[in-house]
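Notes follow once the structure below has been shown.
With one protein chain removed, the remaining protein chains of the complex are shown where they sit.
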Amino acid sequence: MVDNRFFVNHGPFTLAQIVEWSGCTLLGDSNPTIALEDVAPLDRAELSHLSFFDNPKYLDQFAVSKAGACFVKSKFAGNAPASMAVLLTEDPYRCYALIAQRFYPRKHPEARIAPGAIIAHSAKIGEGCCIDPGVVIGENVEIGKNSIICANTVIAEGVKIGESCQIGACSTISHSIIGNRVILHRGVNIGQDGFGYAMGRAGHVKVPQLGRVIIEDDVEIGSGSCIDRGTGPDTCIGAGSKIDNLVQIGHNVQIGKACIIVAQVGIAGSTRIGDGAVLGGQVGVAGHLKIGAGSKLAAQSGVMQDIPAGTAVGGSPAVPVKDWHRQTLALARLAKSRNSSGE
Amino acid sequence: MVDNRFFVNHGPFTLAQIVEWSGCTLLGDSNPTIALEDVAPLDRAELSHLSFFDNPKYLDQFAVSKAGACFVKSKFAGNAPASMAVLLTEDPYRCYALIAQRFYPRKHPEARIAPGAIIAHSAKIGEGCCIDPGVVIGENVEIGKNSIICANTVIAEGVKIGESCQIGACSTISHSIIGNRVILHRGVNIGQDGFGYAMGRAGHVKVPQLGRVIIEDDVEIGSGSCIDRGTGPDTCIGAGSKIDNLVQIGHNVQIGKACIIVAQVGIAGSTRIGDGAVLGGQVGVAGHLKIGAGSKLAAQSGVMQDIPAGTAVGGSPAVPVKDWHRQTLALARLAKSRNSSGE
Partner (left out) sequence: MVDNRFFVNHGPFTLAQIVEWSGCTLLGDSNPTIALEDVAPLDRAELSHLSFFDNPKYLDQFAVSKAGACFVKSKFAGNAPASMAVLLTEDPYRCYALIAQRFYPRKHPEARIAPGAIIAHSAKIGEGCCIDPGVVIGENVEIGKNSIICANTVIAEGVKIGESCQIGACSTISHSIIGNRVILHRGVNIGQDGFGYAMGRAGHVKVPQLGRVIIEDDVEIGSGSCIDRGTGPDTCIGAGSKIDNLVQIGHNVQIGKACIIVAQVGIAGSTRIGDGAVLGGQVGVAGHLKIGAGSKLAAQSGVMQDIPAGTAVGGSPAVPVKDWHRQTLALARLAKSRNSSGE
């Protein structure tokens, strides 16, 4: 169902393989040697396709889906059509993601250093790396095994990049230590000077930014995002955190592990974001704050105070999400009552 | 009046030519062989210049302008100074734009493939294309006639680009099918993975993004903007839509025809924007919404619900624009009354 100009299907895979790789359980007496050829959403799947059912909103689609096999929670298994092999799991979307990765694994291009790449003599490039044309790599850079550096990206002196990383095209990296399996998309800018000045009427004096950017394992960073290096302390992105496009992260910011930061968020200097926090699109967080672990910041929130762990907030200035909804409602009523009273 | 370091004037043009190209009507007995040498705003125009008068706010400027000729609506023609040739049209700004394009046409550089460009053997480059130095073009890419690919841009395997396109410098394109006469400015990133994960405490699992980006004819996309490819469905930008700088468009988003999307807008995944919608700067639109045709979203709006066709909204969360103004007013009064009562 995908465009094979761009994607190569590595299937088919048998139910037995799918069970093994996803950790699910095959319900009833379906034949584990049945092979599935592709993944597809419930409403477009055919008998040769694997699908998943996670959001109860789509129960109707599930009940009539033609998918040959489907990941589903046990409580909905009874709703499956007769033709469907039922793959039981309490996390259908996760299982689907794991198997979709088998069907369409991230391509690893052949190891090579392209003729058009310019690499300093003192740089160390690990085995299995693919360095595309136009890449410029400075002195003393170290890149681990099997990493891919896409075309026209610039990596300045001293940067360390781990194994199995993918650095997208037209990105720039300086003053950074990057872990393993990190993905940077395209046009990402990492390690530039933070925005630090001693301001004054006689002109703003630039304060040297003497820290680094530390990016831990399994981080993903979207296109066009910018992460400034620290002033002396480092700017740190915790393991497994996922950052969307066009996000701005200021100097000395510390982002915990497994955070989700949606597009166009801005985080000002020295703020700490706890593990597992979720920041919606276009959120702004002021500097020097502590955002607790597991907190959720609704899209476009403007955060000006510390947020306790596990708290959901919204609005600008941001307040607990219940208060935000109450305020929205109260204001709508106030405006309506004034209007109806002729004001 | 322009800096000829950067712009080459292709005039002069006669009134007859201007009438023909713009579709306007020459009022009275002005001599159609009179030649105009340049375009200029009302207050700076001289006798050799062509100008336009559209916004009634500038009626005073119009009445004393020294412009030799001017596009004007018929109802204001009587206000023209005696020295001015009057060009009647109900769309003066549009006529001006068409003629300004004649004076200052977009340069088409000589067809060439620059020595520093790196192009895969299987790529097909149409006649009349200009491929600048540092461009990297992957396997099976197809580029139509007379397209320009500016320096250091990276086009990944399989991408199709139509005729007479202009792709700005330092851009990246993958997984995309692009129509004719499309303009991408600089540092544009098209086709990267959407932001899709099966989230969980044991880590967020990346969901393969198996769709494409489809960009129809006559679309323009501003510098630094990002358009993610779809998850399986495609991300689509309708014909004639104009997108400003630093805009984020998520996976599966569908933008209709002739939309206007101002700088720093963010549109979350799977949202559909109807034909002719106008989104002001820094607007945020949540995912899975339907924004009706011809709707207008005021700058900084935060849209969390479907918007019916033809509706103007503002605020965050966005409400109909009248309600938004009422709310703003009601809140200002409330704060003032509380304050004056000593609270």
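We just call them A and B in the order they show up, numbering each chain from 1.
We adopt the following convention: a contact is a pair of C-beta atoms (placed from the backbone, for glycine too) under 8 Å apart; a residue touches a chain by one contact, two chains touch by 3 or more.
Computed from a predicted structure; not experimentally measured.
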Using the document's definition of touch, tell me which of A:16, A:114, A:136 or A:293 contacts the absent chain. A:136
Of the residues A:41, A:68 or A:158, which one touches the chain left out of the display? A:158
Where B:148, B:246 or B:267 are the choices, the one touching the absent chain is B:246
Sole residue of B:231, B:271 or B:300 that reaches the chain not shown, by the stated touch rule: B:300
Of the residues in subunit A, which ones touch the absent chain? 118, 134, 136, 140, 152, 154, 156-158, 160, 170-172, 174-175, 187, 189, 192-193, 195, 197-201, 203-208, 210-212, 224, 226, 228, 232, 246, 248, 250, 264, 266, 268, 282, 284, 286, 302, 304, 316-317, 319, 323, 326-327, 329-331, 333-334
On subunit B, where is the contact patch with the chain that was removed from view? 1-3, 5-7, 39-41, 91, 93-94, 96-98, 100-101, 103-104, 114, 116, 132-134, 150-152, 168-170, 185-187, 218, 220, 222-224, 240, 242, 244-246, 258, 260, 262-264, 276, 281-282, 299-300, 316, 328, 331-332, 334-336, 338-339
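One rule holds for everything that comes next: only the chains that are shown with their structure count from here on.
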Per the C-alpha centroid definition, the whole-Å distance linking subunit A and subunit B comes out as 29
